[in-house]
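For this depiction, one protein chain was excluded, whereas all remaining protein chains were kept in their positions.
Note that the chains take the letters A and B in the order they are written out, and that residue 1 is the start of every chain.
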Amino acid sequence: MTEQTKTSESAVGDVVLEAVSISRDYYLGRGRSGPVLSAVRDVSLSLYRRGVVAIVGESGSGKSTVARMLAGQETLTSGEVRLDGKVVHLKHRRAFRAYKREVQMVFQDPFASLNSVHTVRHHLERPIKIHRGIQGKQAIEEEMYRLLTLVSMTPPELFLPKYPHELSGGQRQRVAIARAIAASPRVLLADEPISMLDVSIRLDILRLLSDLRETLELAMLYITHDIASARYVADEILVMYAGEIVERGPAEEVTQSPAHPYTQLLVSSAPNPDALGSSLKTGTKIVPGQAGSALSSIVGCRFSPRCPFADEQCRTTRPPIVPTNDGRLVACWHLEQAAPSSVALTTKPRTTRAKKVLEKPD
Amino acid sequence: MADAEINETPRASRSKKPHVAREVSGTLPVFDIQGLSIVYRSGAKDTKAVTNVDLALMPGEIVGLVGESGSGKSTLAYGACRLLRPPAIITKGNVMYRGRRVREEGMSVLDQSRSELREIRWREIAIVFQSAMNALNPVLKVEDQLFDVMDAHLSLSRTEKRERAESLLDLVGIARDRLKSYPFELSGGMRQRIMIAMALAVDPEVVIMDEPTTALDVVVQREILSQIVELKDRMGFSVLFITHDLSLLLEVANRIVVMYAGHIVEVGTAEQIHREPAHPYTRGLLNSFPSLHGPRRELAGIPGTPPDLSQLPPGCPFMPRCTFATEKCQEVDMKLSPVDASKDAVHTTACPFVKPEDHVAQVNVRTRAAK
Partner (left out) sequence: MSTSVIPITAVPPVGKSRRKFSSYPLKARIGAIIVGVFVLLAIFGPYLAPFDPSATKNTQAYPVGPNWTHLLGTTAIGGDVLSQMLVGIRATVFVGLTAGVIATFLSVLVGVSSGFLGGASDEGLSLLTNAVLVLPALPLLVVILGYLPQASNLVTAFVLSVLGWPWGARVIRAQTLSLRRRDFVAAARETGESTWRIIVSEIIPNEVSLIAASFVGTVLYAILTSVALTFLGLGDLSNWSLGSMLYWSQNGNAITLGAWWWYLPPGLAVAFLGMGLVLLNFGLDELGNPRLRDATGQHKIAGHVWRPADPTPVVRDSDLVKRGLFTRGFAALRQGVRPVRSSVAKGDDVETTIKGNADG
């Protein structure tokens, strides 16, 4: 994918944070004997300065786990995370703090991510004291004012003494964002930042994140289950299903001509106001199915139980993610049937772009 | 077999004898909210959650009720069924229920006693809650919960109940062996389907759905929506669908009612709301969600925050956030009037000034779309 995407991403800067085929397994039984859930398998991605990468998937697809692994909140089973090309080790507290100075996360539920016994002031003061080394009451106060103004909570002095329960959902999420940028990070991981908010407020928050990306030159990871919002926010979209990336590419291409059967299902399921219910009312049949299983015992394509194109090969062999002629990577054995316009460039399995980077002699 | 029984009961019988006259002379709404006002009273202070709302649900219709949180949409629905707890009180209006099982002139919900209300709830008016996990009893099997609903309103033998439960599961597209499952063994989508099955268990005529798909993934959401539409067509109940997501309603609902700060600001068919929204608030809502299909539109959203319902300014409550606002807005009485007097009265708006064809320079939004 490299060439084409690179040109379309000319506006964005250098790679800041990279995940190199990271995986996370959970042992479901007691000890290590039971079934293994590979919640995330072999995911690689790169976050660029001023760029937004979106991960789209249903609940249980592992998208939030990826964010938590990148944030250092979850340990990796395998793979590595690199910051500015250097492998990140978070064993020690000092290293963790230093990492948090660069990489911050915004949580999904602004009702849960703020501590109800503390004021807005406390939530902002701590990161400033810990990460910024700003001394003196006055300087800290000024910094807090600046942060609240950045997230358009004005006048700041009105909001500083408030408790979370005195704020609306949108305001709480703004405070959560202000807290994240208080450490002046270079990477912001936003884990479904708008899904708990009202439709009319969502846009405000998306706009705020977009503005911050510009003004603070942040590299952003945007996790969502709503592929439409990803289209509006992101440069690149990664579609995850049952712990694996099934398709990735420029936002507009992925949403407008989805290649992988799962992406197609996602896109066709999104509400389409312009259709005015035609598909619902005419009763277009959707492949019914349960959420994807990420049990490691599944050998083939994890989407195969729900896929209309699935055959024996799909059920027995895991498809590699390969580049196509229209500038994306897709993991599907039957691309020619599922998306005739996208032609796989090579049949040689190439797991990810990051792998490719790895192979390059420096 | 039991399937047939469930299918047969609905409106097929309705068109028979006693109701013929009513149907001929223009159908009356099955659930009719007239001028309803609900306040939360604490001390001398009233929070006006719902103000003077008219909403009619015709037989077999899906009406969508849309608004932000705090717009009063849920308060309206629960209040009309008298499910709200004090300090919520109904201060004005009437609610008529005209199901085929009640006397012909209808029944005033606000005049019913507690035990009478218990009879109507679920039997006549059922509710599907947003969070199935909270609404289902975690320690009872699906089967027992379905039986409980039936026991409360019907007198059926155990075999009959089982047959009915199985056919209900068939209806909502869940394997019959799931009857023996506990709620925690089911996925979110399945639990929501079970909630729908429970709502339909005693063949109600009105089903109120309160954000039934909000917590679900898009794919599952779509499956459930198409299921609801299909079931409605087969069984003939009416649906009051409450959500904050207008894009969803445009696809599902026949008619859409837009609420803001306790007032209805616009009513119209899905098509009218979509193609020629009249009220500025409706336009704001339409401009709030990113669309996946078609060209990337510029999104404007709605600036500002909803008003404090305990101290509403006079006139239109949307005025402070409205791009069209003028001084005259302070005298608006929020009565609905037809958008186009020459046509019909189906499309009504509370804004006397703004017409569908009016445009206003929208605040440009710097999302990626703008580039």
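Note that contacts are C-beta pairs under 8 Å (C-beta built on N, C-alpha and C of every residue); 3 or more make two chains touch, one makes a residue touch a chain.
If you're wondering where the values come from, they're calculated on a predicted model, not measured in any experiment.
Within the set B:Val30, B:Val63, B:Met96 or B:Ala135, the residue that contacts the chain not displayed is B:Ala135. Annotation: of B:Glu61, B:Glu124 or B:Asp210, B:Asp210 touches the absent chain (contact as defined above). Of the listed positions B:Arg98, B:Arg121 or B:Arg321, the one in contact with the omitted chain in the full complex is B:Arg121. One of B:Arg85, B:Arg103 or B:Arg158 touches the chain omitted from the figure, and that residue is B:Arg85. Checked against the full complex, the candidates A:Thr77, A:Ser168 or A:Ser268 give a single residue touching the omitted chain, namely A:Ser168. Although one chain is hidden here, its contacts on chain A can still be listed: residues 68, 71, 73, 93, 96-97, 100-101, 104-105, 107-109, 111-118, 126-127, 130-131, 163, 165-166, 168-169, 176, 179-180, 183, 196-198. In the full complex, the hidden chain is touched by chain B at residues 37-38, 40-42, 47, 49, 67-75, 78-79, 82-92, 110-115, 117-118, 121-122, 127, 129-131, 134-135, 152, 210-211, 214-215, 244, 306, 309.
Everything that follows uses one rule, which is that only the chains that are shown with their structure count from here on.
Inter-chain centre distance (chain A to chain B, centres taken as mean C-alpha positions): 33 Å. The residues of chain B lying in touch with chain A in their complex are 68-69, 173, 187-189, 217-223, 225-226, 229-230, 244-248, 250-252, 270-271, 274, 284-286, 288-294, 296, 299, 301-302, 305, 365-369. Chain A makes touch with chain B in their complex at residues 52, 58-59, 168-170, 198-204, 206-207, 210-211, 214, 225-229, 231-235, 251, 255, 265-267, 269-277, 279-281, 283-284, 286, 288, 290-291.
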